[in-house]
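Missing here: one protein chain of the complex. Every other protein chain is in place.
Letters are used for the chains, namely A and B, taken in the order the chains are written, and counting of residues starts over at 1 for each.
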Amino acid sequence: MAHQRHIGETILSVDNISLAFGGVKALTDVSFSVREHEIFAIIGPNGAGKSSMLNCINGFYHPHQGTITFKGKARRQVRPSEAAREGIARTFQNIALFTGMSTLDNIMTGRNTKMHKGLFWQALHFGPARDEEIEHRHFVEEIIDFLEIEAIRKTPVGTLPYGLQKRVELGRALAAQPDLLLLDEPMAGMNLEEKQDMCRYILDVNDEFGTTIVLIEHDMGVVMDISDRVVVLDYGKKLADGTPDEVRTNQDVIDAYLGVAHGDE
Amino acid sequence: MLFFMETFIGGLMAGVMYSLVALGFVLIYKASGIFNFAQGVFALFAGLALYDFIAEGGWFFGLFGFTLPIWAGIIATMGVMVIVAWLVERVVLRHLVNQEPIILFMSTIGLAYVMEGLGDIMFGSDVKPLDIGLPQGASDFLLDSFNLYVEKLEVVAAGTAAVLVIVLAIFFQKTRIGRALRAVADDHQAALSVGISLNTIWVIVWSVSGFVALVAGIMWGSKSGIQFSLSLIALKALPVLILGGFTSVPGAIIGGLIIGVGEKVAEVYAGPFVGGAIENWFAYMLALAFLLVRPQGLFGEKIIERV
Partner (left out) sequence: MFYREAGQFKTSYDADQAVFPILQDRVVIYAFAFIAVFVVPFIINDYWANAILLQFLVYALAAIGLNILTGYCGQVSLGTGGFMAVGAYASYKFVTSFPELNYIVVVLLSGGVTATVGVLFGLPSLRIKGFYLAVATLAAQFFLIWLFNKVGWFFNYSPTGMIVSPPREIFGFQITGPEATPAARYLFCLGFVGVFALAAKNIVRGRIGRNWMAIRDMDIAAELIGIRPLQTKLMAFAVSSFYIGVAGALYFGVWLGSAEPTEAFDINQSFLVLFMIIIGGLGSIVGSFMGAAFMVLVPILLKNIMVDGFDFAVGVAKHVEVTLLGALIIFFLIVEPHGLARLWQILKEKLRRWPFPY
């Protein structure tokens, strides 16, 4: 699948990251880099440290060694809300939506970093606060349009089926207009049709907005199809990285994770 | 020095009383994940029921013309507490499976109100002296040998608390039911899915807790009479649990002792400088300090959240 996109310079660089919880080594000396506007996949068996890697990038976990450089700024640890303000958004393996609120409100919270009117204007409502609210509502409605979730706009998200919840979560991440979008198993638990929809959304986001995407995914078909480059983790260490084809034919990766197809190849 | 020792021991003894009540809280929290605000009211209710069985001023005497001997009264009260536990499970807990902790907590506040109101209606709100034959007065032995004034009753309370702790600790660690209780505390639905009967477990736990409440009620009641201020003990137990950890039986004891001593010492030594009555808030400030530094308490389990 060839995309007519202009892949830029390195936007995210992970250097020698090590993370341990007590005696458990979640990540050991992992390094890779992600270029702007590309779709980058992290794959590996369960427990390989993929989610931990994402958590380090957006500040939820603090590695005890190594550096993460995002948009030129190098740091080891960052507070999650700061990472969000830097332009990193993410979705979660187990959905982390705000169950007490509607779809619309959930996605509106994604606009939080862009909205500034303070307490006094909010209390007054008429005037600047209302204008700001409407302006951002416009943007959120575009996202709702894009993800085709108009019908569930006002539904409390707690009552939505799993597939739709994942879509709303994607919407919330998109609302922040991130430079880097981290997707943690976005297709988990979906049927074929839902997966195709999700793939289409991811590709469209990358196409239209140029958002750099890092995703964790187990479905090899999806990974090989849509990613530009891939890194493979196993037991917290990097096994290989490169283009999908390079990784697919790498012997270490085959031994640890992919296996060999029987009958055809 | 002697004065300090007396203050210290007085604090320890008060602390033991707190611990007894805190024990009941820990039990229910360990097994149902609920902080039972009504525990203090349980103690009050148990005391009221016991009084009713053994004293001539109560309903029992009015209905049947005789009062029960103390041992029978205790057994009868235990029976009452089991019925209460069963009712609580049936009417309240069963319908609140897997709700958030704060909802469960608030329902126990409601429960406390219900039992307090019922207790007042059924037994009247005057103070009732409870005499079940526990020794009163100061310990002559200690007074003569060490010149220390210590109440015999409080020594008995301390001993009882120690025995209770040991028994409960064994119960939780070594028995099958104990393990089931810990499973239920962790995750109601998961426990259900491995075949643990939530309802039975809860009745057991609340009954055991009722028993602890009865013991606490007896101790406090013998000391100062059965009065409704017993129900406010719940509020004092909170700091005890924060210090000791919500899930730790030894923690409840140690937490209680620390609070007891701390309160007394602060009141006696620092109180006069600020007008006294520091006891009212000292425990909470101490708990607050703990929460900031070590939220799981001295012996509790650390809670780790994953996304």
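Everything that follows uses one rule, which is that a contact is a pair of C-beta atoms (placed from the backbone, for glycine too) under 8 Å apart; a residue touches a chain by one contact, two chains touch by 3 or more.
None of the values given here were measured: they were computed from a predicted structure.
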item: Per the touch definition above, residue among A:T10, A:S31, A:Q93 or A:T109 touching the missing chain; value: A:T109
item: Identified contact with the non-displayed chain, of A:Q93, A:Q122 or A:T155; value: A:Q122
item: Residue in contact with the excluded chain [from A:H37, A:R90 or A:K238]; value: A:R90
item: On chain B, residues whose C-beta touches the chain left out of the figure; value: 35, 91-92, 95-96, 99, 101-103, 105-107, 109-118, 120-121, 125, 235, 238-239, 242, 274-278, 280-281, 284-285, 287-288, 291-292, 295, 305, 307
item: Residues from chain A at the interface with the omitted partner, ascending; value: 58-60, 79-81, 83-85, 89-90, 92, 96-101, 105, 108-110, 112-113, 115, 117, 119, 122-125, 129-130, 132-134, 137-138, 141, 172-173, 176
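We take it that only the chains that are shown with their structure count from here on.
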item: Averaged-CA centre spacing for the pair chain B and chain A, given as whole angstrom; value: 49
